[in-house]
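Yeah, one chain of the complex is gone here, protein chain that is, but the others are all in their spots.
Let's look at subunit A:
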Amino acid sequence: MPGHRTKGFCASAVALVLCAVLAGCGGSGESVGGGKVVLRYTWWGNPDRAERTEQAVALFEKQHPDIRVQTSFSGYDAYKQKLAVQASGGDAPDVMQLDYRQIDQYASGGVLFDLSQQKTVLRTSEIDAGLLDTGRVDGVQYAVPQGRGTETVVYDVKAWKDSGVPLPTQGWTWDDWAEAMRALKERTGKPGATDPGWSEDSFEVWLRGQGKSLYTEDGQLGFTADDLTRWWTFTDKLRREGAVSSAEQTTQVDGTVENTPLGRGTALSDTNWDAPSSGYLAIVASGVALAPMPSNEDGTPGQYFKPSMFLGVGASTSHPKAAAQLIDFLINDDEAAKILGATRGIPVNETIRKETAPLLKDFDRTISDYQASLEGKLKDPPQAPPSGDNALQTTFQRDYDQVSYERMSPREAAENYVTEAKAELRS
């Protein structure tokens, strides 16, 4: 009967379509052929970090033949956005690299897995208790710090030396720094540094040097429009003098070392975190060195040791154990530590840190020595920033754009920022 045939045809076609749709939805994180567990591991970073991460992951796969790790990485800005979308869609990766600024929001949003459930696999005894605590929200360990980082002035050694301007020294002040920038500009014709006015991180160092902080303990803004006005007036003046990069150069900064003025060869130094500074080696032919961030005029340092990044597990993962194994490997394995070096900051595992410090080579050694030179001199890190801060980082840069392109005065821009920040932190 034709009627029957059509019905059957109908049903099978509908089934087919449904299958296709459902298959499209499922899939992620499932086991594939041969019973292998597939983990998705995502992180941000530069090509140098990518190469070492791939090597470490290959070794992990060799030790765990039943686990396959799919890695993916991008620049920080792109990563931040992509992860937020994945996480909210319930599609967070099995293992993800997280920033200090993300922990609070992700943990309270239910995106992260409670790592204490995998205690047997993931050992944390070798991590400094204070540092480990930074991955804790409301008493639950949602993430494990993966490295320790601090901010630095990274500079083109040869060009700086050739200019005859005295090299930066321990304990230099913001005034010393500004003078050096002016002298570099005068002698080399190039601006001395990236205009630090765009960077919330640099502002934080300057602010902390004066005993203030970005946020108060209850997650409100820790500074006033006056403070920010002073900072932006300071940097804007240097920009007008040509001592730091022009607006056109500064606006291209996007979190990758390639797009900083130093990376593009149009300035002699940059303020950055120490770990990603290894990326400059590939693009600044004559080599780079690290100097401490300038301190306040009375000698108070503003920089601090910060858990450079964390590893967390997606709450929706089907393989929490395998995910915990991967984290354990990345943090506690000797071989992995040798491969990874200091690309994500100095290792957090204390035994490994002591063992590997003398073995570190090249730039890893530079970072390790740099951190050692600051040991005991810095103040305690601030608590993890409130979740609104995520958006404010971008706002900060945008508002400073208005200053450097001379569309707003430092005061107007600072007031703009403070208004927006207050609204962001309230919601």
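To be clear about the criterion, a contact is a pair of C-beta atoms (placed from the backbone, for glycine too) under 8 Å apart; a residue touches a chain by one contact, two chains touch by 3 or more; residues count from 1.
Basically, contacts and distances are computed from a predicted model.
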Omitted chain (choose from "Binding-protein-dependent transport systems inner membrane component", "ABC transporter permease", "Hydrogenase maturation factor HypA" or "Anaerobic dimethyl sulfoxide reductase subunit B (Iron-sulfur subunit)") - UniProt protein name: "Binding-protein-dependent transport systems inner membrane component"
Touch criterion as defined above, residue of A:T188, A:N349, A:Q371 or A:Q402 at the omitted chain: A:Q402
Sole contact to the chain not displayed, among A:Q70, A:Q117, A:N390 or A:S409: A:N390
Among A:T173, A:T233, A:Q252 or A:Q383, residue touching the chain not depicted: A:Q252
Per the touch definition above, residue among A:T42, A:Q105 or A:N332 touching the missing chain: A:Q105
Absent-chain interface as seen on subunit A, which is shown: 2-3, 6-7, 9-10, 13-14, 17, 21, 77-78, 81, 84-85, 87-88, 105-106, 108-111, 247-249, 251-252, 254, 259, 387, 390-391, 394, 397-398, 401-402, 404-405, 407, 424, 427
